[in-house]
Structure formats: structure tokens, C-alpha cells
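We show some of the complex, not the whole, and keep each chain where it was.
Just so it is clear, A and B label the chains in written order, and each chain counts residues from 1 on its own.
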């Protein structure tokens, strides 16, 4: 409790001055993998149009996947305190979900490095969803991106993480 | 109906070949503004820690805002078929919401150009949310980004758009 109040004071004194990219040079490079998920909801009409490929800007899902993969490589440029890392695998899946209706998006990123790739996986999902929106926005501007979250992470000293699945 | 089946065929023939950045050179440059919103949900404990500034990586909200602003400028590099445009204003607001608990994120982007800035506003919100996650993920990995959507767009020939507010 005392610590909290000290930190609070410090924070007031130097206004965001704490921001720093933490030192991971003492950690061991190990294989690390993160999986993130998200979804985009839309009208049945938009979903149907995408499914049959009837969209003004071309291949919606292929473009969204590639954008997600390429965005994962930009993570350290987008997220201020992320470490720039080599990446050894990026995979983005986009799965149609008639019930949403819309698409489930899943990204898996793997590296051998001193720190994890959670942000890379989350960034891949986010940009894939944004691109899907962009490719179909002439059909519907009211699409909503939902539930971007970390599914799991493995590797590294802090231990594995697996999100507890929630009922839909 | 016939059109749909033709498009479907075409799409099958050339596999994502349709992807193109549409020609906007015939449009007039006018003032255009887009507002996008989203939110990030977390535990009460994480929310409290951020509110008092007790976070390991430093100023969470200031960093997230800046990341959102800077990401808006990267939109055309992230979203494959987005037009690169000059941008005349980018504003990101992050508002604490005790009831979530978590933060509401709002981004406003303005330009004078031949096409709109919806993707810039949505990208700003997404990256602000991702950065907020990154800054607090040592406290909680289960935070979830929700409801990224377009609030409004004004300017341009296709007319204004205002999302119908939904009950919470």
C-alpha cells in the first residue's frame, strides 16, 4: 500500500517519465510462441457477399491474412516499448462463422528470443480485422471488431499462459 | 443474382486477383473527418493499478495515446489497399470507465483529401488499445479489446455516416 502511494507520487512528479523498454539481455533465448484471437461481426448480407467473393476491392480474406502477417513484423514499430525481435513463424487464420455472422481470426507467432511474442500475435489479429473491415466497408460501415485477446503463450521463464475459455 | 454468380466465377478463376487500390483521382479534395471508438476490459485490480500509475512499464495512458496517434500515420503501410494521404489532425482520447472496468478509446482524424480517413481512425484506436495491453500485460494477460467500430464519418460524396448508438 505504501508502495502504491510512492509510485503514485513519482508518477505525478515526472509525468509519464517511467516509460522504458525493459532490459531482457539477461534472459535466455528460448523458443516462444503466442496465439491471439479476435473476431469481426457484420450483417448477414455482408457476410454472404464476402463468402461468394462479391466485394468491390477484391479478395477480402486473402488480403486480410497477408496484412496480418506483415503487421506482425511491424509490431516493434507500432508498440512503443516492444522489443524488436527476429520472428520465425507467423500464421494467420480467418474462419467464417455463420452464427456471428462474421469471421473468427487466429494468429500464431513463434520466435527463439529473449522475450515473448504476445504483442506480435495480437497485432496480427488486429490488423487482419482492420483490413477485413477496409475490404468490405463499401458494403457495410457498421461492422464491429470484437474480443481481441491472448489465447495462449508458451516458453520463457514466466511460465505458460492459457486463457480460460468462456461460453459464447 | 446473375451478377453474383459471375463475380463468384471470376474470383475463382484469378484467386484474389481483384485486389486493387481504387482510383480516387477523379474525386475532389474536401475536408473529411472520421471518429472511431473501442474499449479494453480488464480486472478491477489492473484498472486500479493503472489509475494510480502503479505499472511496471510506466505511463500507460500517455504511451497508448501517442502510439495511437503515430499508428494513424502508418495506416497506408498497414492496410494494403488504403490510399496514402496527408493527415491534418489526429486526436486520441482514453477515458477511464469504472464500470467496465477498463478504458474507452476514441480517435478523431481529419484531412482534406480525395478519400476518407475511417481506416486511420480505426487504426489509431486499435493500436492505442494494443499499447495499453502491452503496458499492463505484466499485471494481467486476460485483458480483452472490444467493440472497435466507426462512430461517424463526415465529408465526401458518399455522404455522412453516424453509427446508431446501442444500449450498453
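Assume a residue touches a chain if its C-beta (ideal position, glycine included) is under 8 Å from a C-beta of that chain, and two chains touch if they have at least 3 such contacts.
Note that the structure is predicted; figures quoted are calculated from it, not measured.
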Original post:
So we've got 2 copies placed here, but how many does the whole thing have in this file?
Top reply: 6
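One rule holds in what follows: only the chains that are shown with their structure count from here on.
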Subject >> CA centroid of subunit A to CA centroid of subunit B, Å >> reply: 13
**OP:** Note which residues of subunit A are touching subunit B in the complex, please.
**Re:** 3-4, 7-8, 10-12, 15-20, 22, 38, 52-59, 62-63, 66-67, 70-71, 74, 77-82, 118-119, 122-123, 126-127, 129-131, 133-135, 137, 141-150, 153, 161, 163-164
